[in-house]
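I'd like to ask some things about the structure below.
Missing here: one protein chain of the complex. Every other protein chain is in place.
Read from first to last, the chains carry the letters A, B and C; within each, the first residue is number 1.
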């Protein structure tokens, strides 16, 4: 057990801190990282690329920094930028998912064409996986494409597509082989978002915001060479991509930071003249959560260590999404509760505080996080089957694409 | 809404109270109701029968009191005896389950032969349903009987058989038609416990007590006319029996009485010099449970009313076992917790109090109740499928007896 | 013994339920919620025609003279429909306040106008307003000044009825320069929370009660029972929707309702929610018929429904998966309604503490 970084990692941490100190005046607002990048954002991105704080392990020939993969280095870089409240670069699924996927299964031509512009923020990607009828059961997706001359012609609908309203490209799963078994009839295509026949509609959620979209495809044409791997390999490609998503380790301090915000609020706020921290019922709930938050933090450090050593974390990794999202929701629930009526405020006029509005938004968004990216029920299936080796349920019917898919 | 009894029911309540007052000196100890009845117990049983406080709705020709069924009357009688801490008669599954079953599906000969002696406490019954390998999936039972001359010959094992160590008779489910579908291969037999080849072994549970038994059958012979309904009808008969078990409504005040015991303890006990009720964390838990206890009580009154009116209570009835057993366990958990180290005591020597020992026993026994008679998981299947009309799971295999059953 | 609703109460529930199902389709509801006033003129007129404002008002004053259990039946139906209508304060608490603390003349002046739907009173308790600052309401020469927040049903109120910290009730006309109303956007678009800023405002005192604090508490308790009933209705709606959605939604070639995990979520919800119905009924009935238990029952109904409601709201949303998180089905309107009910007139910890005090288990 050693909670300190090695000299090498300590040196990197110092270097990142120095970089942030020296350059933070140039950093774009954090609010901009999920928008179409402006000039300042692009300049910041290019600088981060040069220093290796973005695209760190991407080979130099594809526009990256060419460093050896090192989990702790990545974690340190991410923690330092987050901790300082400074943008760590453009965040989109092109950088986090498509780039590693192309590195693993793309052709040389595809790597050369897409990776560098993606890292540089010149191409923003969105992800077209989920559909209204294919959520937990993603492989039942119905958006389909048939070949017409040199093109695929795509029809269907995707949902939960964040960034679609400003993305340049979408990587998308479509059914191209309607007669093949469910998982083997899917292809993975790269499609320009300005193609004729694509319509993006904002998707409003319970928080009132529209951070997601629905994307409709009507006879959208894309050249047949815009495919990654072969026809019918899409499920395999997507799982490569998902693997990288799963590899992204959360910041072990994330829950702790959230917890400290509640502590501060409970220490500073009086409701009906009484300090929130002095109400034993609330305080005991706070302390219960502190125990969970500490467990979450040290579990995260344990996972980082294992990843650093190249060990398989198995069930330890698989539980993170489930317990993490539920814990986040418990934290926001406490925050909302302790504010009483003042905690109902959902704008900043009159009643309530900024805290109330933000925590309420979190309280609802956290439910979205519990559901999204594999609901708790799916997570528990994964944990028990892949993590604990428990048997699958008997299948309802043989695994094949349904007729309705072929309309 | 009317919380008062009608004049007729009030009159019954007065009558029962007067009876208890006048006769309680004759009542046997409550500790004896689940033992082999002694002379005092039998005398009390006969008196209760005469007054109609036992066998109330059983027709006179079978030794009962011959009253019209009336749910509130039964509830009042039960509550008065329980409330006064006085035995309401011998408790065994012969009286609660077999008698109503014989009344519904028994032959005239069976009714005449078994019902009166059972009510009078001359024949004590135990129930042979569950097996080590057939719990939730009761219909997969493997104890079997074949016909040899005028006898069934029974081999196999039953478990969870309370009273078996002193019972005179057992009503038992055995597989008699190995080639029939699972649910249609079972017969319901009435077997003397002194038959050669029956061995009773006490079954110790986590509480340390042995209130249950295992019963082993080795070539046990019973005459073929000792069957209720026909061969293969056993599952139907058992469901008649279970219907009566399910009809037994709990006392709405049961949880409330338990709750009041905790209140008293928390008001009277000091740990480390501090009154338990003055510890806000414990008090808030107590109050949370008070809300649940009140909901449970009024829900029970609602069910009584519906039963009294002959209405079907549907899901309202189906949830009772699940939430009731879980609530009981939450109450005993609080009781154990508030006593701290003193709450660990499990005998009455030295450390701790009678309370500690009793609550600890309850804390464990309550888990048995959550599991027994259909675990929480089975209860939730029943609630969602029968109560909420949700579809069953697809079956793993066609429903039939397995080969292993026919050894 | 007859623990349950009368035929008339079932009818009342059915009529109102059918009315809301017909007259308040989800698009209409969403449109009203987006405004955030908690008020729709059409709906209001409909409820007036159904006689709701006069429910608790004696017949001599133009009402139907029903009891608090009847009012709870209505609250449950309104919660089931997430009806954006001033009910808890305007139709239940304010009439009760006048009946408990108004003199004959005040009752004769106010109650018929409330019953007729001509005046709508918002209502607030200074002591529960949840303000993060210390209260600053001052009474000087019979005029009231200061800021008073946490007012229920203030979105389209003609007057507000305020309980001051000492238990006295006053009515303020909102249509004057001395009273300025601001309704904040809360999570629940169907019912706002309102702040009134008073500057030497004329007030009408309701001071005919022998025990003003007890009178104020009984009004508060009735309001809490209504909020509990509202949560009950909203929770039942979310459960019904979840069961329907799960039956229709197919994943892995099966309706998700056939998955044990989904079934057990629904079983957990109904097992927690259904006993709440009896608790709410009893608490409502006790307000009129069992005075000794009225306080404790009201506190527990409010607190217990708040806790169960939260779990119900989250679980049923999860059953809906991603669709539950979108605005597409409008399910979140009920989720937020339950969240609102939880926090106003005292959160669950607060209510439980009051129940403890009422039973002598804690000091105030």
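Here are a few things to note about the model shown:
Note that contacts are C-beta pairs under 8 Å (C-beta built on N, C-alpha and C of every residue); 3 or more make two chains touch, one makes a residue touch a chain.
Please read these numbers as outputs of a predicted model, since none were measured by experiment.
Within the full complex, the chain left out of the display contacts the shown chains A, B, C.
Per the touch definition above, the residue from B:48, B:90 or B:370 contacting the chain not shown is B:370.
Residue B:206 is the one among B:11, B:147 or B:206 that touches the chain not shown. When the whole complex is considered, the residue among B:3, B:271 or B:315 that touches the unshown chain is B:271. For subunit B, the residues in touch with the chain missing from this view are 130, 132-137, 140, 159-160, 203-206, 208, 269-273, 279, 281-282, 329, 333, 336-337, 339-347, 349-353, 360, 363-364, 367-368, 370-372, 375-377, 380-381, 395-397, 402.
Those residues of subunit A that touch the chain absent from the view are 1-6, 9, 72, 263, 267, 277-278, 280, 283-284, 286-288, 290-292, 294-296, 298-299, 301-302, 304-306, 308, 315-316, 319, 322-323, 377, 379-381, 383-385, 387-394. Listed for subunit C, the residues touching the missing chain in the whole complex are 259-261, 264.
As a working rule, only the chains that are shown with their structure count from here on.
With chains reduced to the mean position of their C-alpha atoms, the one farthest from subunit B is A. Between subunit A and subunit C the centroid-to-centroid distance comes to 39 Å (mean Cα coordinates, whole Å). Taking each chain's centre as the mean of its C-alpha atoms, subunit A lies 53 Å from subunit B.
Touching of two or more other chains is recorded for residues 254, 258-259, 262, 349, 352-353 of subunit C. Residue positions of subunit B touching 2 or more other chains: 280, 284, 393-394.
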